[in-house]
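In this view, the complex is presented without one of its protein chains, the others remaining in place.
And now, subunit A:
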Amino acid sequence: MLKVEHLTKMFGGLAAVNDVSVEFETGKINAIIGPNGAGKSTFFNLISGMHEPTSGRILLGGVDVTKLPSDKVARLGVGRTFQTTNLFEQATVLDNLIVGHRLRTRSGLWDVLINSKRLQREEKSARDKAMEALEFVGLTHVAGQFIADITQEERKRVAFALALATDPKIVLLDEPAAGINPEETVGFAALMRKMVDEKGLTVCLIEHKMDMIMSLADKIMVLDHGEKIAEGTPEEVRNNPVVIEAYLGGDEDAAA
């Protein structure tokens, strides 16, 4: 699904991501872990086209997307969520989600002026898509609420729904479980599993909550100082001495 070859990103003299090669398989949950400042978010920004890599290649389903801007990458099927999602607070949940399907529509200014058939058709499909995504994340009951009036956990689910409304093939989730309680975290793990099982999506997430990662991920990549130091199943990563040294072994101060 997603293949990354020798990816490097330099910020000035600092290698935020250094020669990382990895492959994420279709229909798997892939986790990226690592201490703060390890380059995890930069790695996501490179894949999604937000930053252009200094060197290396990114292949999405065999297509080279290395130099594509993020809106084009999104159209090729990469959906993503951010650590914080800025939504339109004084608009309803549903209204916020409708734009998610915009990238699959073509209506322009002229369609708006004459209220064309195409515009009507596309607006309906965007609305249906938003409702479908809302149903998938289990939020149909707040469809008519203002974003300002829903809970933190519901906001995170809305962000998921927004990414899903783009019809992605792969979703990049940046700390989906940050700032929510353990009970809700279990709910989010179930939701990610559902994305894979029911929609056949490839999930890729950055997360710090180890309990969740270890039970959820099919494969884990560990980054430290921009370099990939380990890769494998949760079991393999857990027992990898390098990882324990850098991250799990409580030697975090040294790593940071």
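As a convention for this text, a residue touches a chain if its C-beta (ideal position, glycine included) is under 8 Å from a C-beta of that chain, and two chains touch if they have at least 3 such contacts; residues count from 1.
The rule is simple: contacts and distances are computed from a predicted model.
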Per UniProt, the name of the complex member that is left out, chosen from "Carbon-monoxide dehydrogenase large subunit", "propane 2-monooxygenase", "Amino acid or sugar ABC transport system, permease protein" or "Ferredoxin--NADP reductase": "Amino acid or sugar ABC transport system, permease protein"
Residue among A:34, A:53 or A:79 that touches the chain left out of view: A:79
Touching the absent chain when the full complex is considered, from A:166, A:185 or A:202: A:166
Residue, one of A:46, A:87, A:170 or A:217, that touches the chain absent here: A:87
Contact with the hidden chain (one of A:65, A:126, A:201 or A:243): A:126
Absent chain, residues of subunit A that touch it: 48-50, 69-72, 74-75, 79-80, 82, 85-88, 90-92, 95, 98-100, 102-103, 105, 107-109, 111-113, 115, 119, 122-123, 126, 141-142, 144-146, 149, 162-163, 166
